[in-house]
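Missing here is one protein chain; the remaining ones are kept as they sit in the complex.
Up next, subunit A:
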Amino acid sequence: MRVSFTVNGRPQEADDVWEGESLLYVLRERLGLPGSKNACEQGECGSCTVRLDGVPVCSCLVAAGQAQDRRVDTVEGLAGEGGELSPIQQAFVDAGAVQCGFCTPGLLVAADELLEHNPSPSDGDIREALSGNLCRCTGYEKILDAVRLAAARTGQAV
């Protein structure tokens, strides 16, 4: 089948999609957007988190066909047109929140969404918002630091 949807603001189309393919598979293998990761493919780890019409979802659990005519935002869409990092991306780099980095894209999408509706989250809020994203390297402390840092920098800029 053919699936058409908007990815990071650009219309995209994938042909010959098998009905069982996930949105994650189509992004990674058919549209050349492997930033969203495939750590568990069972909706437990959050590494494939994208936003579907603005709402964070595990793209491994979304059938590609469900994305038809909808808006998908992935980690590849976070940076600016000129490649400048978004505040949450820069904060992850600066705070040492990236080790192997496999969980990072999903965490960035989830954290970006958190800061969008809650610009100054408490630690409890951050933990709750990111509780669907597993990280095996960092012990999460630097991830908390990164979200706090992004919130502080964004707050100062306002």
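We take it that a residue touches a chain if its C-beta (ideal position, glycine included) is under 8 Å from a C-beta of that chain, and two chains touch if they have at least 3 such contacts; residues count from 1.
Throughout what follows, contacts and distances are computed from a predicted model.
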TODO: Mind telling me which option in "Lactose transport system permease protein LacF", "UDP-glucose 4-epimerase", "Xanthine dehydrogenase, molybdenum binding subunit apoprotein" or "Acetyl-CoA acetyltransferase" is what UniProt lists for the chain we can't see?
DONE: "Xanthine dehydrogenase, molybdenum binding subunit apoprotein"
Task: Residues in subunit A touching the chain absent from view - done: 18, 20-21, 28-29, 32-42, 44-45, 47, 74-76, 78-79, 83, 85, 89-90, 92-94, 96, 98-105, 108, 124, 126-128, 130-144
